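Take a look at this one; I'll ask things after.
A single protein chain has been removed from this complex, and every other one stays in its place.
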Amino acid sequence: MTDTAPATDGEPRPDTGLADPVSGEQYDEPSDVGTETGLIIETSEGAQELFPRTRTEPGELRREVGAVLRLPEGVVLNADDIDVEQTDDETMIINMGPQHPSTHGVLRLMIELDGETVLRTKPVIGYLHTGMEKTAEELTYVQGSTNVTRMDYLSPLHNELVLSLAVEELLGIEMPPRSDWIRMLLVELNRVSSHLMWMATNGMDHASTSMMIYGFREREMILAFFEKTTGLRMNHNFIRPGGTAADLPDGWEDDVTIICDTVLPRLDEYDELLTGQPLFHQRSEGVGNLSAEEALALSLTGPLLRSTGVPWDLRRSMPYLRYDEVDFDVIVGTFGDNFDRYSIRLNEIRESIRIIRQVVEKMPAGDYRVQDKKVTPPPRGRIDESMEALIHHFKVFTEGFRVPEGEVYVATESPRGELGCYLVSDGGPKPFRMHIRGPSFVNLQALPLMMRGGLLADAVVACSSVDPVMGEVDR
Amino acid sequence: MGLEDLQHNFLTGRLEDLVKWARTYSMWPATFGLACCAIEMMSVGAADFDLARFGMEVFRASPRQADLMIVAGRVSQKMAPVLRQVYDQMMEPKWVLSMGVCASSGGMFNNYAIVQGVDQIVPVDVYAPGCPPTPETLMHAILTLHEKVRSDDITRRRGVLLDGRPDTAGLASDQGGDTDDARGPDDDPSRGWTPDRPDAVHLGTPKRNPIIARSVGEPL
Partner (left out) sequence: MTTATDGDTTSDAPATAPSGGSSMRRRRGAAPEVVFPTRDQYLGVVTALRDEGFEMCADLCAVDYLTHPARTLPDGVAAERFEVVVNLLSLSQVRRVRVRVQVPADDAEVPTLFDLYPGTEAMEREAYDLFGVMFTGHPDMTRILLPEDWEGHPLRKDYGVGRVPVQFKGAPGPR
C-alpha cells in the first residue's frame, strides 16, 4: 500500500517516525508524502482534507475494518487484501442529516460512497447536546429526575431509575419491596412502549408506512396508563430517590391486564406483517452484520450485543430491583444482522409482557417509598397537622437531602443497552459529578462497521437497527 | 347574462379567502423533530390524534416543499445554523410553530448549550408550551395558526408591516423591539437579526493537535 521510497546510494532508510502503535513496527513513509495535497472537501464542519486510499496506514485500515483485536496471531492485515479498486476521485462524500426524514433524531452521517455502495462513514453527533451533565450539578437530587428523564426520551423511566438506584446506593438506604415492584412494572411497560416505537420507525425505514401507524396504537394505551399513574405521557419524573412519587392508582391491575391482553395478539399481527414478508427478509437478513468480537471490542450492549450471540442481559446476569424473582427469557440472536435485532426486540416485548403479568400477580402491599423523613417528603395531608412534616417537606424540596461522600457506578438494562450512571457526591445536596453512560452513544460506533460495503438504502436501515436516541447520545 | 344564470359547478369568493383557504388546509409541515417533542409530534401524526384531517399528515423532508416548520425540541448551539439554513430554504409563504418550552424559551435548560428560544434565530408565529406539549396542545397550536392565516393579509411579508415599516415585535430591545432576550450589541438595528454567517456554514477546520502529531511522528 505505501510506495516504499527506494534507498538511494546505499544509505539506510530514514526513520520516518510512523509506527504501528500496537506492535511498534516502522512503516515506510510514502514517497509522495508532503508533496501531495489531499482532496479538500468543504463540509459544514470545515474543510476536511482527504488523502488517497494509498496513504492509509495499516493501523488505520485495521481500525476502520474493526478487526484490531481478533486477528489470528502472526497475521497482519495487508492493505492489498482490501478490495477497493476505485481511486479517490471516483468516490463521493455525501452528507446525511442532521435534519433528515428518518426519525432517529439529529444524527449526521458523512458517508463515502462508491456509486451506491457505502465505503467509510463518520457519524457526527452533538446536534442535541444539552449540557445535561452540567445542569445536573446545579439541581438537587430530588430535581435530578427531571433532568435525566429527558436524555433517553423514548424510555424516560429507565433514566430516572438508574439515577435513583445510584443515589440510593450512596445513601445506603433499604428500599421497601413495593417500591421495587412498582418500579419494575413501570420500567417494563416503558420497555414495551419503546420497542413498539422502534418497530414503528423500523417498519417505516423499511418503507412500511402502515407499520408506523400501527406501532403507535398500543403505545397510546401505555402512555394513557402512564398519564393516569404519573401524570404525564412522557418525561414522567416519577421514579425518584427513595421510591416513587406516588402510589399506583386504583384499578391499575385491570388497566395493565387490558394492555397485556391487547398487545400480545397485535404483536402476532405485526409479526405477520413484517416477518411474513419476503421483502422484509431480503432487506434485513444479512444486512448490517456484526460479529461477537467486534461487538465486545466496541463496547456494544443491549440488542446489538445479543444479536451477535452473546447472552448478556443485565436483568439476568447482574439483577437489580426484583428481576431475579420473575421468570423471563433472554433473547439471543445468531447472525448479528438486522433481522436478528428485529426478532430480538419483537420477542423482548413478549418477555416484558410476561414479566408484567408476574408483577401484577406478585405486587406486595406496603410503602411505595422509603419512610426516611430526610430523603422522601411526607404525605401532603400530614403537612397541615405536623410542624415537623412541614419542615421536612420544605427542606427536601428547597435544599434537598444530603448524600454522603462517595462514588458509585450503577448500570441497568434499558431497551438500548447498558444504561449506567456514575455518580460522585461530595456530601452536599447536589451531585458533584453525574455522568450517564448512554448506550446509544456507544452503540453508534458500530454504525460504520454495519454500513460498510452495503448499499445506501441499507445504511438507513442499519441506522434504525442500532436504535439510537440522540438525547442520550448527546446529553 | 350574469352569474345568476349559471346553475351549478361554480363557487365564487374573494381571492383572498380562496388563497387563505388553500394555504390553511394543505399546510405541509417540514420534519424538524429534534428531541422528545418530536415523539409527541409523531403521535399527532399517527392514528390516535390524527393530523391528516387537517391535511397535514405529509411531513415533507425537503424544506422546499414544506410550508410549516414545527421546531419540536431543544435547539443546541451546534444545531442553530442548520435550523436557520433549513428555514431559509423554505419558500414563502412559510410559518414557524415553536413546539415545547425548549424551543419557545430554552425550557428547563438555561445553560451554555441550548439556544434560549428559537425566536432568537427564526421568527415564530405560534408558541406551544408544554414539556412535551400533549398532542391536544399541539393541535390547538396548529388550529391557532390556521386562525392566524385565515385572518391575516395574504400579501404580508415576514419582518415587514403593511405600511413598509420593519416588524420589530419579535426583535430584541436593542434592535427596536420590546423583548429583553440577550443579544449582541453589534447587530445592525435596522436590518433585524441575521445570523453572522448566512450562507453555508463554515465551522472551523479541526486544528492540528500537536500532541497527536508528535505521537505519530508527523512534523508539527
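In order of appearance the chains are A and B, and numbering begins at 1 in each one.
One rule holds for everything that comes next: a contact is a pair of C-beta atoms (placed from the backbone, for glycine too) under 8 Å apart; a residue touches a chain by one contact, two chains touch by 3 or more.
Being a predicted model, the structure only gives us computed values, none of them experimental.
Chemist: Give the labels of the shown chains that the missing chain contacts, considering the complete complex.
Modeler: Taking every chain of the complex into account, the missing one touches A, B.
Chemist: Going by the contact rule already stated, which one of A:320, A:342, A:368 or A:401 would touch the omitted chain in the full complex?
Modeler: A:320
Chemist: Using the document's definition of touch, tell me which of A:169, A:227, A:285 or A:367 contacts the absent chain.
Modeler: Result: among the candidates, A:169 touches the missing chain.
Chemist: Could you please point out the subunit A residues that touch the chain left off the display?
Modeler: Residues of subunit A in contact with the hidden chain: 21-22, 45-46, 60, 63, 66, 68-69, 125-126, 129, 131, 133-135, 138, 165, 168-175, 180, 296-301, 310, 312, 317-322, 324, 404-407, 409-411, 418, 420, 422, 424, 426, 432-433, 435, 437, 441-442, 444-445, 474-475.
Chemist: Which subunit B residues would touch the chain omitted from the figure, given the whole complex?
Modeler: Residues 77-78, 105-106, 110-113, 116, 180-182, 203-206, 209, 211-212, 215 of subunit B touch the chain absent from view.
Keep this in mind: only the chains that are shown with their structure count from here on.
Chemist: Measure off the straight-line distance from the CA centroid of subunit A to the CA centroid of subunit B, and report it in whole Å.
Modeler: So the centroids are 30 Å from each other.
Chemist: Under the stated contact criterion, what part of subunit A meets subunit B in this complex?
Modeler: Going through subunit A, the ones touching subunit B are 16-19, 21, 42, 44-48, 98-101, 103, 105-106, 126-132, 134-135, 146-147, 150, 153-154, 197, 212-213, 216-217, 219-220, 223, 233-235, 470-471, 474.
Chemist: Where on subunit B does subunit A make contact in their complex?
Modeler: 31-36, 38-40, 42-43, 46-48, 59, 61, 73-74, 76-79, 81-82, 86, 108-109, 111-114, 131-132, 134, 200-206, 216-218
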